[in-house]
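Apart from one protein chain that is not included, each protein chain of the complex appears where it belongs.
So that you can tell them apart, the chains are marked A and B in the order they are listed, and the count of residues begins at 1 in each.
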Amino acid sequence: MNRQALFCALGLAAAVIYPLLVPNYLVNVGMMVFFAAFIGQSWNIAGGFAGQTSFGHVVFFGTGAYTSTILQVTYGWNPWLAWPAAMLAGGIVGWVIAFLSFRAGLRGSYFALITLAFAEVFRILANSVPVTRGGLGMLIKADPRPINFQFKDPIWIYYIALALCVISLLIAWRLTRNRFGARLVAIRENEDAARALGIDVFAEKVKVLTLSGAMCAAGGTFYAQKYLYIDPNIAFGVDKSVEMLLVSMVGGAGTIFGPLIGSVTLTVINEVTRAAASVVPALKNVQPLSLVVYGIMLVLIVARLPDGLMGLFRRKPRHA
Amino acid sequence: MLDPQIIFAGVLNGLLAGGIYVLVAVGLTLIYGVLHIINFAHGSLLMLAMYAVFWLWRLVGVDPYVALPLVTAGAFVFGFVLYRLVIGRFSHGRDENILLITLGLSIVIDNAALLFFGGDTQTIDVPYAGSFVELGAAFLPLPKLISFGASLLICVVLGLYMAKSDTGKAIRAVAKERQGARLVGIDVDNIFAISYGIGIACLGAAACLLMPTYYVTPTSGHAFVLVAFTIVVLGGMGSFIGAAVGGFIIGITEALGGLLLGEQLGQIGISLIFILILLLKPTGLFGSKA
Partner (left out) sequence: MKKQNNNSVSRRDFVAGTTALAGSLAFPAILGAQPAAVKVGMIHPVTGFVAYNGQQSRLGGTMAVEDVNKAGGIKSMGGAKLEALLGDSQSKVEVGVAEVEKMNEQGVAAYIGCFQSPVGIAASQAASKYNTPFLIDVGASDLIVNRGLKNVFRLKPGFGVCVDDGIATLGAINKAAGGVAKSAVIVHESGEFGTGTAKLLQDKLPSIGIEAKELIAHDNPTRNFDNIALRIRSLAPDIVMMSNYGNEYMLLARTLYQQKVNVAGFYSILGGGFNYKFVKEMPDVSQYMMDVNHWFNPKSEKAQALKKRVEATGALFTFEVYLTYTNVMLLADSLERAGSAEKAKLTDALASSTFKAELMPYGPTKFVNGQNQGGKPGVMQSLKGDIEVIAPAEFASAKAVFPKPKL
């Protein structure tokens, strides 16, 4: 128990000191790692802990990104105030999707696919309605002052990403200790048995999707403030859904640190393979090779570690 | 726009487009029904089959329709071997893992194709591509009529195979009740591999029918898989007839939606149908259990 706490403290200290020691681009990479871990955790809470796998989690991300951006750009809201509004919007969307889907009794692959469909509907709508400026996308005016949720020095965005990641870890940790989390795990393991035990399965699933949606939407706002431009493909494209799913499952779905470990691993592999490919001179386009390697590594990790990377850290069960 | 002639033509167009969708969906639903996995590599494998058709045409001069038996057989073997060597072996029987493995595979296949074939768009030109049949306001291109007919034929053949042959019965047994099938002595792993192979063989056929009117790039398979998902759900996951019927329904919906709402918003029609089916009748039109 104490050893775990010590590791966490050391890890946190290292993460805090890291940006002071490394060049900007590595600070940026660090930020990407924590951001991916954060939104991955939002997926993990619903998909890993509660067993409700979704393929369309980006729908919450995009909702958050567009909510805060529209409020900021069109209605002049301060982005710090728009942020909670975005989380609220994400939570509402999560609630609606969960309510509709679970009312209809959807489970497993069906639920996963309906989330995919919702994301696609949102994407097409975002491309068609005037309030999002459609395919033109929305630009946030660059004015790097903290009050605008924009920062000149990348170290602050890094710390915000780190904070978000830590908050998400705490949320996940709470879930391993409180009743809500226990109920979610029961639902994951055997929904019918859980119901027989008196758990209001429907209500719990709706709750967790709402929470997950709000978290993911927070990530959407963060992303918009960092890159200052969103369009329907960036906000609702399937890539982000895959990324969230991937980091959690590779790291270990249903574990606290799974998304973080998955994010670190996949980012490292991506950076290394991309850098290696850049070293090889131009005209022979070997860049795709880096992605081939990335895909192979993914397959191998899954093959060797069916429980995700966290499986490496599981204590071996003691035999009686 | 509401001119009945146009609507009629749109319906016909939709039926013809549905022909291809059905083949892609049938493969997907078979794989899902038997292996209970969503095959993320479906789009990439379709792309590979399309390249095979292209290279056969470009290097050997084989007409895509003539190549159909060859490509379909080749695709079956490829799928079978892929399952045996990679998917089946690495998944440790866990559904989530198979998902990730097929995802990883799709990344590998897409980028290997990019590496070896380059990113250019490739098309084939067959002399009869310009022929068409006129029916009222509809101009039905010959290749699309052929693909419609061939697709129906293949579905019938496949349906008969599943119903009458021993392997077909074994496949259906495994799909219905995996453990029971194992208990009566069916080699379940082999059936998995065969089912995967058949699913990919359907892609091989679809590729031959698609190439005369479409194109191939390393990413061109994915567009068809997205709509195939919708069809599979609409028809009922694992339901063969459902995929066939669903394919045509979606084709027509797409056409009418495009005509009435504008092509872009028309695509929403597909996703909305998808959502409505899932909410109102999740087992789909012909599916069994949710």
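Everything below uses one rule, namely that contacts are C-beta pairs under 8 Å (C-beta built on N, C-alpha and C of every residue); 3 or more make two chains touch, one makes a residue touch a chain.
Predicted model only: the values in this text are computed from it and were never measured.
**Student:** Sort through B:Leu114, B:Ala181 or B:Ile275 and give me the one touching the missing partner chain.
**Tutor:** That would be B:Leu114, which touches the missing chain.
**Student:** Considering the whole complex, which of B:Thr213, B:Ser239 or B:Thr283 touches the chain not shown?
**Tutor:** Hidden-chain contact among the options goes to B:Thr213.
**Student:** What does the interface between subunit B and the hidden chain look like in terms of residue numbers?
**Tutor:** 1, 3, 6, 9-10, 13-14, 16-17, 111, 114, 118-121, 123, 125, 129-130, 132, 137-139, 141, 144, 213-215, 217-220, 223-224, 227, 254-255, 258-259, 262-264, 266-267
**Student:** Pick out the residues on subunit A that sit against the missing chain.
**Tutor:** 20, 23-26, 28-29, 32, 124, 127-128, 134-137, 139, 141-142, 144, 152-155, 223, 227-229, 231, 233-234, 239, 271, 274-275, 277-278, 282-283, 285, 287-288, 290-291
As a working rule, only the chains that are shown with their structure count from here on.
**Student:** For a test of understanding, state which residues of subunit B touch subunit A in their complex under the given definition.
**Tutor:** 32, 36, 38, 86, 89-92, 94, 96-97, 99-101, 103-112, 114-115, 226, 229-230, 233, 237, 264-265, 267-268, 271-272, 274-275, 278-280, 282, 290
**Student:** For the complex, which residues does subunit A have touching subunit B?
**Tutor:** Touching subunit B: residues 53, 100-101, 103-107, 109-110, 112-114, 116-118, 120-121, 124-125, 127-128, 242, 246, 249-250, 253, 285-286, 288-289, 291-292, 294-296, 298-299, 302-303, 306 of subunit A.
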